[in-house]
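The block underneath contains the structure these notes are about, expressed in C-alpha cells.
The complex appears here without one of its protein chains, the remainder shown in place.
Right, chain A next:
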Amino acid sequence: MELFRIKRDIPFMSYGKVTTAISLLTFIVAVFFLFAKGLNLSVEFTGGTVMEVQYAQSANLPDVRSRVERLGLGEPSVQSLGTSRDVLIRLPNKPGITSAQLSNQVMTSLKAGGAQLELRKVEFVGPSVGAELVEHGLTAVIVVCIGIMLYLALRFEWRLAVAAIIANMHDVVIILGCFAFFGWEFSLTVLAGVLAVLGYSVNESVVVFDRIRENFRKPSMRTKTVAEVIDNAITATMSRTIITHGSTETMVLAMLLFGGPALHGFAIALTIGIVFGIYSSVLVASPIALALGVKREHMVKPPKPKQEAVV
C-alpha cells in the first residue's frame, strides 16, 4: 500500500509569500489573544488551593458553593469536573491560614450536610513558588532554544538554525495563543507539553534540512536552483512527515480519549503542536531559510586543493 504517489516536486517555495503571510497573521492573532485575554494559569503558577472531591451520589453544586462561601475564605470557584460526582474547588491564598487548616475546614463543612464524599486531591501552592515556576519555565524555554540553535548551527548552518528556531517559536506562540483564546487551563503539565513540542517541531525541520543538505551534495541537483532543491527535499520527505505525525497524533489522541482529565491539557497542547509543527517545518522554516539566502556553498564544502594535487 502506498498513500503518496507524487510524480513531480511540489513547488512549495513559490507559495512562500502566501504561507509566510498566513503564518504572520496567525502569529499576530495568537500574540493578540495572549496579551488581550492572557493565559488561564493553573494554581501551580498563581498560588492558591485546589481541591478535587468525589461524591457518592451526584453533587449539588449550589449547595457546595454556598457551604464553601460560608467559610469566608475569599472568592471560591466551584465547578464540576467532567462527571456530576466530581467537583473542583479553587480557593485563593489567604495569609494566616495554612492549606492544612483550609482543606480540613472545607471537608468538614462539606461533610456536615451528611453527604458521602471522598477527598481525591488537594493542591496548595504558595505565592513564591508560583513566581519561581514562571521563572524556571522561561529559563527552560530559552535554554532549549539556545541549545537547539547551537547544535543546528554546528551541524548545518546558522541560517537554517535561525529559520528552525523562528518556525519553532511560531508553533509555541500559536499553542499559547490557543490556550489564551479558549481559556483552557495552563498547568505545568501543559508547559511540559509545550516544551516537548519545541523538541518535536525542530525534529521536523531537521529532517527537511538534512534532505536539503543531501540534495545540495547530489551531482544530479547541480543545475537546479536553491528553491527547486528545497522543493525536492520537502516533496521527498512528505510521506514520512505525514506518517510520522499521524502516528504521533495517534498516540496523543489515545491520551486525549483515554488519559482522563489529568492528561487532557497535555494532549491538547501536543495536538496543536503537531498540526502546526508540520505546517511550520515545511512552510515556515524553509521559506525563511531561503529568504536568509541559504546557498549550496554554505553546506557543501569546496573540494580541498590537496586532492587535486594527488591527481
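Following the convention adopted for this analysis, a residue touches a chain if its C-beta (ideal position, glycine included) is under 8 Å from a C-beta of that chain, and two chains touch if they have at least 3 such contacts; residues count from 1.
Basically, contacts and distances are computed from a predicted model.
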item	value
Complex member absent from the view - protein name from UniProt, among "Cytochrome", "Aromatic-ring-hydroxylating dioxygenase subunit beta", "(2Fe-2S)-binding protein" or "Protein translocase subunit SecD"	"Protein translocase subunit SecD"
Per the touch definition above, residue among A:Val125, A:Ile166, A:Ile268 or A:Met299 touching the missing chain	A:Val125
Residue, one of A:Met13, A:Val64, A:Leu133 or A:Val229, that touches the chain absent here	A:Leu133
Residue numbers in chain A that touch the chain omitted from display	1-3, 5, 7, 44, 52, 98-100, 103-104, 118-126, 128-129, 133, 136-137, 139-140, 143-144, 147-148, 151-152, 155, 187-189, 191-193, 195-196, 198-200, 202-203, 206-207, 210-211, 214, 236-237, 239-240, 243-244, 246-255, 257-260, 262-263, 266-267, 270
